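A single protein chain has been omitted from the complex, and every remaining protein chain is retained in its original position.
Chain nomenclature is as follows: A, B and C, assigned in order of appearance, with residue numbering initiated at 1 for each chain independently.
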Amino acid sequence: MSTEHRQAKDYLARILEAHSLEDLNARLAPSPEPMPARLPRDPRLTPGAVDKRWAVLASGDEGKDLLLDPQTQALMERYQRNIENFVGTVKVPVGIAGPLRVNGLFAKGDYYVPLATSEAALVASYHRGAQLISRAGGCSAMLLNEGVGRAPAFAFRNLREAGRFVAWAVQQFEAFRAVAEATTRHGELSDLRLTVEGNHVYLLLEYHTGDASGQNMVTLATDAVVEHILASSPVKPQYHFVEANLSGDKKASAQSFQSVRGKKVTAEVELPAALVEQVLHTTGQRMTEYWRMSALGGVMSGTLGVQGHYANGLAALYIACGQDAACVAESAVGVTRFELTPQGGLYASVTLPNLMVGTVGGGTGLPSQRACLEILGVAGPGHARALAEVCAALSLAGELSIIGALCAGHFARAHRQLARG
Amino acid sequence: MSTEHRQAKDYLARILEAHSLEDLNARLAPSPEPMPARLPRDPRLTPGAVDKRWAVLASGDEGKDLLLDPQTQALMERYQRNIENFVGTVKVPVGIAGPLRVNGLFAKGDYYVPLATSEAALVASYHRGAQLISRAGGCSAMLLNEGVGRAPAFAFRNLREAGRFVAWAVQQFEAFRAVAEATTRHGELSDLRLTVEGNHVYLLLEYHTGDASGQNMVTLATDAVVEHILASSPVKPQYHFVEANLSGDKKASAQSFQSVRGKKVTAEVELPAALVEQVLHTTGQRMTEYWRMSALGGVMSGTLGVQGHYANGLAALYIACGQDAACVAESAVGVTRFELTPQGGLYASVTLPNLMVGTVGGGTGLPSQRACLEILGVAGPGHARALAEVCAALSLAGELSIIGALCAGHFARAHRQLARG
Amino acid sequence: MSTEHRQAKDYLARILEAHSLEDLNARLAPSPEPMPARLPRDPRLTPGAVDKRWAVLASGDEGKDLLLDPQTQALMERYQRNIENFVGTVKVPVGIAGPLRVNGLFAKGDYYVPLATSEAALVASYHRGAQLISRAGGCSAMLLNEGVGRAPAFAFRNLREAGRFVAWAVQQFEAFRAVAEATTRHGELSDLRLTVEGNHVYLLLEYHTGDASGQNMVTLATDAVVEHILASSPVKPQYHFVEANLSGDKKASAQSFQSVRGKKVTAEVELPAALVEQVLHTTGQRMTEYWRMSALGGVMSGTLGVQGHYANGLAALYIACGQDAACVAESAVGVTRFELTPQGGLYASVTLPNLMVGTVGGGTGLPSQRACLEILGVAGPGHARALAEVCAALSLAGELSIIGALCAGHFARAHRQLARG
Partner (left out) sequence: MSTEHRQAKDYLARILEAHSLEDLNARLAPSPEPMPARLPRDPRLTPGAVDKRWAVLASGDEGKDLLLDPQTQALMERYQRNIENFVGTVKVPVGIAGPLRVNGLFAKGDYYVPLATSEAALVASYHRGAQLISRAGGCSAMLLNEGVGRAPAFAFRNLREAGRFVAWAVQQFEAFRAVAEATTRHGELSDLRLTVEGNHVYLLLEYHTGDASGQNMVTLATDAVVEHILASSPVKPQYHFVEANLSGDKKASAQSFQSVRGKKVTAEVELPAALVEQVLHTTGQRMTEYWRMSALGGVMSGTLGVQGHYANGLAALYIACGQDAACVAESAVGVTRFELTPQGGLYASVTLPNLMVGTVGGGTGLPSQRACLEILGVAGPGHARALAEVCAALSLAGELSIIGALCAGHFARAHRQLARG
């Protein structure tokens, strides 16, 4: 977290242009001033509550009209289980990439992929990658595993008690499963891992969550398991928590490469040399040189996995399709690989260990999000695995397109044209 | 990226319930079938083009009405430099957390924070944290440094040529600066770092980007520097790329703890014991126990930094306020620290090294996004640093609230009530 | 891997003091000069071969006398299966830390720990920690798991073939076990993990290796499994390797926190306040402050795990006791935790996931190494698990002592006195 002293000095000089050090220091002190108007206490969504909130916000009528447009007003109650302190909706522009041909275990066909973003060139770049893949007959995609975990933890007096707890807990998988599954229709406890660190014991409970992304489901199930443990364990913890930050929730973690967090998918495509040249205006040779150099760039910058920009496509698809956008933090890691084939073509693959996606629950039922899932053809039960494979295929399209642009020297130009008009 | 063989076997058995292995294998082959209807070639946003795209999508009229509502139609041209292949907008519900009192170098006052999310309990949780902080007189916040980098790379025939290039390049900072700054009104080249790996040389050009997040700006400036290098360097590279994945763009990287990526901010608050008890229904003691256990949980799961769920608040604020949501991948890392004070209160701090935020450019000028920035009070030039400090304060609110819920045993209950009604 | 340009420029200026750039450049070119005298072709250890090697080395007689002292000459043949191109022995001074009382599942008693190092203050520091632990009745230690892996990898034409291979391989655990165990008396195949990355499949074969560290054993067993796979698999790889760098061999890896590499051990001790003060001249309060600050120091510097200096004690014990010293790279990671107890005492624990130790095979049978194992009381079969627990206890002693010195302000002083006399 360090800054070189000369850089820190420059920065200090810049901020002291406007304020003295004393002044800056004074600004940081806690302030006893009275608070401005508070929001109404009840966070729920009712038309009256929305108006009361707007009355508090100093923002003008224009803002209210933009967030609380007629459609949003008309559909307001559809949002009530997804938001608190509601004041309207933000409109994120949606563009289509595709059709993207995916030959997967679960996704099979040609997908029009809705991407919600405000970043110029993003949709154009993924669209180009999708066309490239489709012209090669599509990419193969394979869901490799699935599951979501929660990690309760227990603190004991000492290692002896921790040891006795572990000796008991390793025998309880079936009991935990029964307790967990009593809380959910679709969830199944699929695995249990144990971590001992001194007198602390972390459990990692892994679940199958059907077509839901499943984070609430596993929280409630784990809460029940924890209650069961407190009631049944031969040794009582000093204290415990239902989640102790070992599950990788909402953050990139090296662990997720080994255990399960969401859906693990790999996708590949083999492109003839002529197609690379025609669509990307570069060669497979050049793209493998880029891959090698950028893989080591990633390694030397200390990333988890090596890849280019999975986050771009995933964030845009997650927002469009009502997924949990915060999960981009954990989903946007993995491994991209490019190779020259013996025939001079380009082999490209991506592998993403942590796609947190679902087609039921969360934001998937919201009106425009549901419409996007329908454009994609994966709305509702039975489609979560296909959605995960589409995410991998989309990531592959994005890697091919951006690396093609970097190799052809078009990267800056594309941004200049699309963002500046 | 591994899976235990018994788990892999279980998974295989599950997927073979519906399909034979041969069938699954066949599904993965590239498909020669003709492609379905293609989108119009021109990606630009005009009313005619939008209609043509909808004609291609098999999705029904209802979807079109939801994405292309009257307001979106009316404001359509406002989106034209932010999206390609436009078909409408997705509506993400926005709730308000706050007022959140921030005592920062740049942010000073009480902020109503718009958060766009479809995850139940998220706004309620941040709102509670904001109230807690505000009741303590607000949190201190301090921007520590700022900058954004691009990392072009050059491949040479051998180490000798790489060495000659480096010996030249270390003398060129002023020349690079002149070239870079000729491309931009607001950008400044602030630093240059060099990496030699065998016969490869990566440069890391670091810029100040004013109130813009700045990713396009630094791409165009770096492109000019690269052209200058190719024209001026005494030794020519075999090949080169304007970005070789060493800049940390769109991914969490350990490097960003040392160098600069966006804005580095720290925020802290000291809470009296009574306030912790009253608002969070737990004690500072319990919260520091949680902190210790969860910090090691993060460490043992192999995260970069240790924190709880920065991604939740940041993704919601980024979407509401027209930031690049994909940058959640790199922004949602950092360090949370909780300590018991000698008086029995709770000291809490967060430090985020990579906040990629801006108040001009990108999506900040889109209608509803601009409205959200106005609610927050940071729209337009002169506010990017304040926005970064608000992001840190929001992250602090989120950590306090979620950890409070985990300590009080309310975590599962809150999700049950708000998500299931 | 980057260097700031001003620092790079300073460095360049320094090295150009002695040589011109051209001269430096010329030095780096491959040199066609004839090679000097070569060593005899046969690498084996015989008295004649040793003399011939010394005849080649330009080094004087004094060096030969120091490396090839009478004892080394007398015992020379004892080294013949442990070294090639033998010219003598290097003498590393050995000091004793202890007795160190360990209350472990396998180690039970008071251990005199031989440490081979040339770093002043190291033995004194561990000795102090050992005394501290012993005066508290000893530390508890618990072996948590054990195993060693090898990771062969297979490249297929495409994902379909990779998938068919995996579908076959997940069924073969018992077959692989039979093949592997036919190659070894003590090794057992205990687990199998599979990783698919595009058209590549890595297997991670995990073994129990009895009292040997086991790296050769698992290589030979895995070689046999690979031969079996090539003969039996329904789909043939394009190419394969018996180890593809996924096993964590000879390097710190985040993976080893989740899978198995050597022996996982945890150790703890609870120290009364008076003892901390008496032996370390500081307080538990201060030591927990240090722990918190240093844990975050480790996190912010991007280490795997958080600890102080496990490497010091482990390297010294590994060298003294004939362990594979290169395995310090993977063994010296883990988690140290310090807490204040409700009684004002200090709770301290260490957890090390990767102790690569054995009491048979490798260097454990060499004369002076065997003598050190006997001093420690763990020579020969039946003692590897105890040795691992002693390693953890030693690491705990080292953490307590160095942190005590840092807290009491004695750290620099101790180095000054012991190293400078």
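The working rule: contacts are C-beta pairs under 8 Å (C-beta built on N, C-alpha and C of every residue); 3 or more make two chains touch, one makes a residue touch a chain.
In this text the structure is predicted, and so the values were computed from the model without any measurement.
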Selected from C:296, C:348, C:378 or C:396 as touching the chain missing from the view: C:296
Option touching the unshown chain, where A:35, A:178 or A:299 are the choices: A:299
Residue in contact with the excluded chain [from B:197, B:227 or B:277]: B:197
Which of A:154, A:257 or A:290 contacts the chain that the document leaves out: A:257
Touching residues (missing chain, whole complex) on subunit A: 1-5, 8-9, 12, 21, 24-25, 28-29, 159-160, 163-164, 166-167, 169-171, 173, 191-197, 202, 204, 246, 254-255, 257, 259, 292, 295-296, 299-302, 304-306, 335, 337, 339
Subunit B, residues in touch with the chain not shown (by the definition above): 1-2, 4, 6, 140, 142, 144, 158-160, 163, 196-200, 254-255, 257-259, 266-268, 270, 300, 302, 335, 337, 347, 349-351
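What we mean here is this: only the chains that are shown with their structure count from here on.
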Inter-centroid spacing, subunit C versus subunit A (mean Cα positions, whole Å): 37
Distance between chain centroids, defined by C-alpha means - subunit A, subunit B (Å): 11
In subunit C, residues with contacts to at least two other chains: 1-2, 4, 159-160, 163, 196-197, 254-255, 257, 259, 300, 302, 335, 337
